[in-house]
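My structure is below; once you've seen it, I'll send some questions.
Complex shown without one protein chain; remaining protein chains in place.
What follows is chain A.
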Amino acid sequence: MYEFNYHKASSVSDAEQALRNASDGKIVAGGQTLLPTLKQRLASPSDLIDLGGCSELCGISVDGDTVTIGAMTTHAMVANSAEVQSAIPALAGLASNIGDAQVRNLGTIGGSIANNDPAADYPAACLGLGAVIVTDKREIVADDFFTGLFETALDEHEIITAIRFPKPEKACYQKFPNPASRYALVGVMVAKMSSGVRVAVTGAGADGVFRVDAFESALDGSFSASSLDIEMVHLPDLLEDIHGSPGYRENLIRVMGKRAVEACG
């Protein structure tokens, strides 16, 4: 680890100020990606600004058909929240399968989304459920938020404060874990929203999370697993690595998609 200045922010505005003052500052939320990266000397920020003291960023609330989750809410809190389990069980289920218990107790939804790892689970939840990402400056719809591998629409000094999920009629997330890392080799979120079906895929896309238009229109026509026995036109480039060829990942998108539809009931 290289040396850095450490700030424990007491509020979002305090954090934002510290970020502006730093020559190359970095926000640390749960630290489950950033800290290993620092330990491996793959990053050398001048300043780390810790959001752990910003109690305003932590918590879950349900208002009508909207579930709002504070950016610093841990995966374990989402997984174990009776409110989330009741409103969007697919989201609680997704959170309960991220990493291991240690990761879930420290890792946060805001950190995961800001990092936008192409194999992370939460981007599929945001895009699949059509979430709105709330920052200290504006609101960004998920469709505009995830812009590429580890890239988001966030500005340089912009901080995520909360994520708002609309409650689906039904939804399910099916994850096929990479055997080694247990990140998603392919993860598919299928959600039947009042506005139509959304299908988002993580783990597979060369540019990160994406929606599968062909699946969405097929499921809009008939919400059944057999509807997905169609050609997946307009798929983006898929990742290729030692764990999965593009062809295998394409197959898993279909298999996991069908399983998600079936599990939706």
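FYI, contacts are C-beta pairs under 8 Å (C-beta built on N, C-alpha and C of every residue); 3 or more make two chains touch, one makes a residue touch a chain; residues count from 1.
By our rule, contacts and distances are computed from a predicted model.
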Chain not displayed: protein name in its UniProt record ("Xanthine dehydrogenase molybdenum binding subunit apoprotein", "Putative tricarboxylic transport membrane protein", "Branched-chain amino acid ABC transporter permease" or "Cell division protein FtsX"): "Xanthine dehydrogenase molybdenum binding subunit apoprotein"
Omitted-chain contact residue, chosen from A:S61, A:S181 or A:S224: A:S181
Sole contact to the chain not displayed, among A:N5, A:T37 or A:N251: A:N251
Hidden partner chain, residues of chain A it touches: 1-2, 40-41, 176, 179-181, 183, 241-245, 248, 251-252, 255
